[in-house]
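Below is the structure I would like to discuss, written out as structure tokens.
For this view, one protein chain was removed and the others were kept in their places.
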Amino acid sequence: MKRLLQWTAVVAGLAILGGLLAPAPALAAKEIKIGAIYPLTGGAAAAGRELRAGAELAAQLCNEARSDIDMTMAKAAGIQSMGGAKITLIFKDHEGNPTLGADLAKKLILDDKVDGILGCYHSSVTKTVSAVCEQYGVPMINGSSTSPGLTERGFKWFWRTTPHDRWFTKDLFDFLVGLSEGKVRGVKAVPREDINVIASACENSEWGSYVSKVIQEMAAEYDFKLRKSLLYSDKSPDLSSEVRSLRASKASVLLFASYTSDAILMVKTLKTQKVQPRIIWGQDAGFDKPEFRSTLGDAIEGILTRSVFLPQVVQIKPVAGQVNSLYKAKTGNDLGGASARAFTGLQTWIHVLEMAGSSEPAAVQKAANAIEIPGQELVVPWAGVKFANTGSEMGQNIMGSGLIGQYQKGADGQMGVEIVYPFDVASAEMIYPFPQW
Amino acid sequence: MEALKNAFDFSDQPRLDLTIAGALALFLLIFPLLPVSAFALATMIQFFIFSLYGMGWNTIGGYGGQVDLGKAQYVGIGAYTTAVLLIRWDIPFWFSMPIGVLLAVSWSFIIGYPLFRLSGHYFAIATIATSLVLKDLFEVWDFVGAARGLEISPIAYQPPDYLRLIFKEDIYYYYVLFAFFLVGILYLNWFRKSRLGFQLRAIKDNEDVARSLGINVHWAKIKTYAIATGYVSVVGSFHACYIKAIEPEDTMSLDISILIALMAMLGGAGSLWGPIIGAGILIPLKSYLKEWLGGMAGLAGMDLILYAVIIMLISAKEPRGVWGIVERWRRRKRS
Partner (left out) sequence: MEILASSIVAGLLFGMVLALVALGLTIIFGVMDIINFAHGEFLMYGMYTALLASQVLGVDPLLTLPLAALVGFLLGIACYKGFITYILRGPMIAQLLGTFGLMLLLRNIALLVFGSEDRAVHHGVLVDKSFEMGMGIIVPATKLAAAGLSVVAFVAVWLLMNRTRMGKALTATALNPQGARYMGISTEKMNALAWGIGGASVTVAGALIVNFWPVNPYVGLLFTMIAFTIVALGGFGSVPGAFFAALVVGLITEIPGFWDFLTYTLELDWMYDVPMTSFKYMWIYVAYFIIMVVRPRGLFGWKH
């Protein structure tokens, strides 16, 4: 019997050993592996689907020769400087969990031997993943995390294409000042005291709490009165006490930084509690999702959202229209802030690889620091992509810019988003003040 | 000296157990030198981490029979102490770890005193409550980064930094943790034969009898709780250096508390090897299930369903866990 036990132990030991000794996958030639870490399940799963579709579309345009798209990367199949090498995306799901993200990054780098990383949407996850990349010297390009802190860490292997929240928040205050000076299309100059009292509610992870901090700083700088700044957990199932607190503050401008499900809940609760501010502004993310629109219907008319991409961009940028129609055929939705930036993130990867001519990290690093993608290549309305490689914002794209859009019902009865800021590209007259619920 | 001898004295264990334990220890020693994937190494590190958590839990939960579902708060205290001291004052791991233990143990005394007036379910729920309160406080406390948490910058220190425990490769962490693991087993071996260990088992069997024997029941529980806290806090400190980015949601979540208790109970609460067996079963299962099912987003939660079924079976059939099954089987052999 004792014998049997010993044998069982030996067999069990061998089984464990066998399981752990999985062979490392062999590196295939002419294939560039990019690990894309996105929230494919969990509260931000809807955003994850968009991000994934956006990145996949960019990879597809690079790998196939598409002469109908006015983009350099679409003209020929694969990366030309590397003999037409194809881009392969390996998607991983971080569920919005920073530790899981770091684990996945390690796995992608060491086991899957990826050439670079793209991701991760949640700023908190981008933070841990970029730290892993930095340690291993693997390049990472981030397309959609906007916490300003990410590029203030002096990392040498991290580049961010999207503008960050300090810029966006500055846009907002410039917009508010413009409103009081009568610069907004369709609105007469609003007395400053009508919009002077503001209140904010932001989700409390890396991104939202940084936004909250920036709003506090900017409000002081622009001399607005910030009556209340709340932080709430995006997992919080009920926001009624937060909303009552906002109502009690009697603020006329409400600012939010919310992910998807909490943004929907917030607006619903505002409506049932009949909170009636003059302006409601969302810091992209949840306020920019197709779900936000489809769930809340007409209730959102008049809500402002900052974004980097709005469907109206199609009218000023033909190339955005071409990509948008492909995206629509693929997913049924228009390009949004998340998908357009994921697309741009991977597009930047492709340009960097094209310039580097090799997937060696050092070559990629050099190319990324020197890259300059002109604005007409991009779907987003930026002047281009060019990374800062000195100073306090290492790896930040200095040519990005933001938009502020407003949900408005079009002539066809469909809820759309019109550009209201920058003032010179405004696509419609602004609805002011925010209509009765 | 006597204590040290006791710690190394495993003579009451069956020879077979010791042979297997020795063989496994040898295997763990050479494991990183084998051509294993980074994923396997990370999984083993998780195994060590949760074995140690489980050993700590086992003192109060297993030998003492007080089901504690709030261990994550001490993970948090340990991790935050190390991270804050390192980031703000550049105090290395080996100094911040004892400070963390000190803080965690002090906190455990503060809440332990009222906590142990409760028992059973009420105690279990109260431990959850204290842990959640501490997490809520950390989430708004700006000094420790509030909900954003803290990051130990990977470029501020030149790895390998043995003093601050900053390494690039996991293999270093593996061996540091392996050493902790062995020390943890030795300490537990001493503990179970110590005066406190015997008192605790008397309390678990029957509190009234223990009291009539002159044991200060309340104080014995509090002391043991502090020991459990120490284990968890040490690993918490290690966790901060290993993960390098900590936040309340991550280090102090209820899921961690639950997992700790679960593993120890699955393996066998109140036995020397139980928590290690529990972690040895659940951690690889968890990692690899997630890995295999990860691609299939539609199967989320499958791993936890499996755990739940195991736990329910164990609680209905053999509350003493896997180790209970082994012992029962052995007893039947003997008779």
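Each chain gets a letter, A and B, in the order it is written, and its residues are counted from 1.
Quick note on the criterion: a residue touches a chain if its C-beta (ideal position, glycine included) is under 8 Å from a C-beta of that chain, and two chains touch if they have at least 3 such contacts.
Fair warning: this is a prediction, and the values are worked out from it, not measured in the lab.
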Given that one chain is not shown, which residue among B:D9, B:D90 or B:D136 touches it?
B:D136
Check each of A:L265, A:I279 or A:V385 against the chain that is not shown and name the one that touches it.
A:L265
Give the residue, chosen from A:T88, A:S180, A:S245 or A:S401, that touches the chain omitted from the document.
A:S245
By the document's definition of touch, the residue of B:I171, B:L186 or B:L254 touching the omitted chain is B:L254
May I ask you to list the residues on chain A that touch the chain which is not drawn?
41-43, 45-46, 95, 204, 227-228, 230-233, 235, 237-238, 240-242, 244-245, 248, 261, 264-265, 268, 271-274, 295, 299
Against the chain that's been left off, what residues of chain B make contact? List them.
65, 67, 114-115, 117-118, 120-122, 124-126, 128-130, 132-133, 136-137, 139-140, 254, 258, 265, 269, 298-302, 304-305, 307-312, 314-316, 319
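One rule holds in what follows: only the chains that are shown with their structure count from here on.
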Distance between the CA centroids of chain A and chain B (whole Å) is 37
Going by the contact rule at the top, pick out the chain A residues touching chain B in the complex.
1-2, 5-6, 9, 13, 16-17, 19-22, 24, 40-41, 92-93, 97-99, 102-103, 106-107, 109-111, 124, 127-128, 131-132, 134-136, 153-156, 204-206, 209-210, 231, 233
As the complex stands, chain B meets chain A at residues 16, 19-20, 23-24, 27, 31, 34-40, 42-44, 139-140, 146-149, 151, 153-155, 159, 168, 170, 243-245, 247, 249-250, 284, 288, 294, 297, 300, 333
